[in-house]
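The complex appears here minus one protein chain, its other protein chains still in place.
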Amino acid sequence: MAGSSFGRIFQVTTWGESHGKGLGAVIDGCPAGIPLCEEDIQRFLDRRKPGQSRFTTARREGDQAVILSGIFEGKTTGTPISILVENTDQRSHDYSAIKDIYRPGHADYTFDQKYGFRDYRGGGRSSGRETTGRVAAGAVAVKFLEELGVHVDAYTRSIGPIEIDAGRFDLSRRDENRLYMPDPEAAKEAEAFLESRMAEKDSTGGVVECVIRGLPAGIGEPVFEKLDACLAKAVMSIGAVKGFEIGDGFAVSRARGSENNDEFCLDSQGNIKKKTNHAGGILGGISDGSDITFRAAFKPTPSIATPQRTVTRDGEEREIVIKGRHDPIIVPRAVVVVEAMAALTAADLLLVSLSSRIDNIKAFMKRS
Amino acid sequence: MAGSSFGRIFQVTTWGESHGKGLGAVIDGCPAGIPLCEEDIQRFLDRRKPGQSRFTTARREGDQAVILSGIFEGKTTGTPISILVENTDQRSHDYSAIKDIYRPGHADYTFDQKYGFRDYRGGGRSSGRETTGRVAAGAVAVKFLEELGVHVDAYTRSIGPIEIDAGRFDLSRRDENRLYMPDPEAAKEAEAFLESRMAEKDSTGGVVECVIRGLPAGIGEPVFEKLDACLAKAVMSIGAVKGFEIGDGFAVSRARGSENNDEFCLDSQGNIKKKTNHAGGILGGISDGSDITFRAAFKPTPSIATPQRTVTRDGEEREIVIKGRHDPIIVPRAVVVVEAMAALTAADLLLVSLSSRIDNIKAFMKRS
Amino acid sequence: MAGSSFGRIFQVTTWGESHGKGLGAVIDGCPAGIPLCEEDIQRFLDRRKPGQSRFTTARREGDQAVILSGIFEGKTTGTPISILVENTDQRSHDYSAIKDIYRPGHADYTFDQKYGFRDYRGGGRSSGRETTGRVAAGAVAVKFLEELGVHVDAYTRSIGPIEIDAGRFDLSRRDENRLYMPDPEAAKEAEAFLESRMAEKDSTGGVVECVIRGLPAGIGEPVFEKLDACLAKAVMSIGAVKGFEIGDGFAVSRARGSENNDEFCLDSQGNIKKKTNHAGGILGGISDGSDITFRAAFKPTPSIATPQRTVTRDGEEREIVIKGRHDPIIVPRAVVVVEAMAALTAADLLLVSLSSRIDNIKAFMKRS
Partner (left out) sequence: MAGSSFGRIFQVTTWGESHGKGLGAVIDGCPAGIPLCEEDIQRFLDRRKPGQSRFTTARREGDQAVILSGIFEGKTTGTPISILVENTDQRSHDYSAIKDIYRPGHADYTFDQKYGFRDYRGGGRSSGRETTGRVAAGAVAVKFLEELGVHVDAYTRSIGPIEIDAGRFDLSRRDENRLYMPDPEAAKEAEAFLESRMAEKDSTGGVVECVIRGLPAGIGEPVFEKLDACLAKAVMSIGAVKGFEIGDGFAVSRARGSENNDEFCLDSQGNIKKKTNHAGGILGGISDGSDITFRAAFKPTPSIATPQRTVTRDGEEREIVIKGRHDPIIVPRAVVVVEAMAALTAADLLLVSLSSRIDNIKAFMKRS
């Protein structure tokens, strides 16, 4: 595991770099009997695709998912699901401008240090295009979770200083704008803000929020494999994420215990629930049955048209001006990546939890 | 791996609950030839120990570390290092007050949901006492890293609204106060703040910051096993942590690319370095040779003397008043836990990185 | 994972060397709700203990198991079970005779090559005493499997040329002789054979056979994690094992397909079964519901009283005569170790199999 695999039972391995023959994912450990077709995956890839708006690059990637294995008569068989997305745009480009120079905010320098050289074409494996495999695999995890009544929804919470308004929040309207903001007014303001950043040849960061609904209580392991710890790793492993918080997040550092504790009560059917959800749905690393909510902070796109100082591979100081058209913000296309990583995490930990109790295992033995 | 193991090469497995016979850690994969004695571990455990000040519980735990295996003639042998910390305070307590009731902010309810029942004595495995094994193992990781010139230092950055001042920051003075704040003036203010919270029978949260110095460039894997993602999981797996950020963290969501990018330059010896460190020492998931800096947000101690509403295991609503003396803040004793988790992560990823390049492996073959 | 952990869900980590303070095992991932006490473990350790007969060393090890964690009110809690076996015989011995010399058939030389030095006291971690932790953990796995109606039984199949007779085979009589041969007549012959080897200051090898009954069909994964592959690794990881075979084993290399294939038929209740069991209960790496049978070949005890040629650490040729009393055969005490490893493997793969089908997972969701 040099780090291209994720999960212990529901496990994905991704591969591919921005300018090779393609990218893909192999999902091993997906239970048998789940309906799955290429269209299920395509819907997710389309949300990640460039060229959706004037704030995303125009490169026509196509990104057509092909399922190569693991499906029989429309259902998963329990064997590995291999998904291939060919790179259609393989024209030879001129990379001489970045071949021997370290772009600020990119992984050029660290790849060279780690491996001794790098595939400099479009960032190679450190390109945002690497997330294609994650999204394809996440689509499978979502399909599995939906069979169980578990739903994962991510959306843009803020773009630079423009944040969605809790009062106007409407998840059903998320896809109405290409910024994936579930608040049309905030989306309009954010578009104006992005225009101004682009005019300044600059970029901005933002925040993605995600909610997992329907996960039963009891998912997650109590020490190192806490559900929130696993979500943190999953989300922080997305390039450009610099912060992660669950529930009230960093605000807890200034809160009082008496405010921050969620009191338990009974609902009208007599079931145990919490009056509030400062904890974000997790207690002691284990889901408590309420909504799981978390946020991820994305840094501004590092590729900007403004001249920057840097050094070459050979140790000379230089100015670099990054050419080509680049998104002024990463967030909108990253929304589906966050959703994918959350789904992969929830699917995996749910399967790990099947073995917590002897009574569940006895029930399994009876059926088999 | 039900979740009590951490790391792939340098791997720790912890065990134990608050009121059993003891707690411990088994460290497997520690390289052979590192000087290690019980005192090295004791120094770390003593920083986690209760009873250090009037803000920590008086329980006399002792927490004496015994090394049971893996050391020969004062050096690690490459085989598992088993460390035992006996629970000296095993008097039978009266737990009838919390046996059948769910404390707000604790994992009582989720453990019951996951396992069908729980060890209710002092929180069992979800107790803060679980971190004893982490700290013991972290001490070994620190010893290993120090042999390589890598240093890990955590400290209290804020307690409630009281934050250390960058101008007054002095790491060498961290241990002068029992809040582990490297700013004596802030520490004094924080003490007064804690007194007021205690007088109100309430608690507060805070922030721990950590710096890793001396890690060479090239550590961390580019996709799912990014160094920052692994640190996030390590730190979020500490009970009570609700947020994690690296470098500028959440602030990047409002930053401009032109500000947030760290330009490369040459130092006086002609080595490549960065002019700034907004990234927190990691680019594309791989260390860049500069300091690695991150922060963790801790929630307020959930055990408070104020009456709270909750429900019983049998589904009755009740009031609960938590007795006994509890720390009004988790942060000071958690500083060393953060340091331990950071050291374990850095040690493990450093060892994983040994195999990145064929030239390194050829050098190994020549020596062996 | 430097190799002291075994299993993915039901996972054991062992530690300890022959002359340290003790040995032990941490079992993580054992389901909650299984009755377990120290006596359950002691029964297994006693079968491994030296001094049971005149063919085993007289060292009084005691080998008392203490459970340090993971049990509450007589049941497993789902958290790690730490088991400690203290070394009571820690008198300082004189190891100068073997300190700098490589005993033939032992791991002295390879440890030195791997780690640069070694704990030479009694073989350190390469001692047969290392299996103490395996047996303790195996006892827990057996307890878990028995709750599910799965039984694991190993026994001595042959000692040197003396093999049990299929016609006389009676598992219920296995424990009547200290060679653990389920055929009293063969046991008597074997005892005489061992006496002659001892008189010649020599040792002998033998074969252990093991049967797993009651495992349902469907356990094991189809490619790399085949049930037979996992059993092979488990058993080959016991020091001194040089061969492993399942079902008809090496004999298949000379068999015909028409003989070796097990035809399917219906039993009197109309259930599918196999007429024969050449396959040893596994088809395509997955259990088929019939008995799982395998064998392991053990080499002769390498410690013999006969003088042998060897070299010192410093590269001088020498004669070595190994002092002290050593078992003339490893097999009898290894029977319970094979049983332990088989139980650990079956327990782990059974838990992995819980996630194979979506209908099982839907049933779990309904219960939780």
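In this document, chain identifiers A, B and C correspond to the written order of the chains, with residue numbering beginning at 1 in each.
Definition applied: a residue touches a chain if its C-beta (ideal position, glycine included) is under 8 Å from a C-beta of that chain, and two chains touch if they have at least 3 such contacts.
Everything numeric in this text was worked out from a predicted model, so none of it was measured.
Residue C:G257 is the one among C:G74, C:G167 or C:G257 that touches the chain not shown.
The chain omitted from view is touched by exactly one of A:V66, A:A97 or A:A251, namely A:V66. Against the chain not shown here, subunit A presents residues 1-5, 8-9, 11, 13-17, 20-24, 26, 28-30, 32-33, 66-70, 72, 75, 77-82, 84, 113-119, 121, 124-125, 368. The missing chain lies against subunit C, touching residues 1-6, 8, 14, 102, 104-107, 109-111, 113-116, 125-126, 130, 158, 160-161, 197, 202-207, 216-226, 228-237, 239, 242-258, 260-266, 270, 272, 275, 279-280, 282-289, 297-304, 306, 308-311, 315, 317, 352-353, 355-357, 359. Although one chain is not shown, part of subunit B still touches it, namely residues 8-10, 29, 31-34, 78-79, 144, 147-149, 216-218, 222, 350-352, 354-365, 367-368.
Here, only the chains that are shown with their structure count from here on.
Taking the mean of all protein C-alpha atoms as the reference point, the chain centroid lying nearest to it belongs to B. The distance from the centre of subunit A to the centre of subunit C, with each centre set as the mean of the Cα atoms, comes to 44 Å. Centroids built from CA atoms put subunit B at 26 Å from subunit A. Contacts with at least two other chains are made by residues 8-9, 29, 32-33, 78-79, 368 of subunit C.
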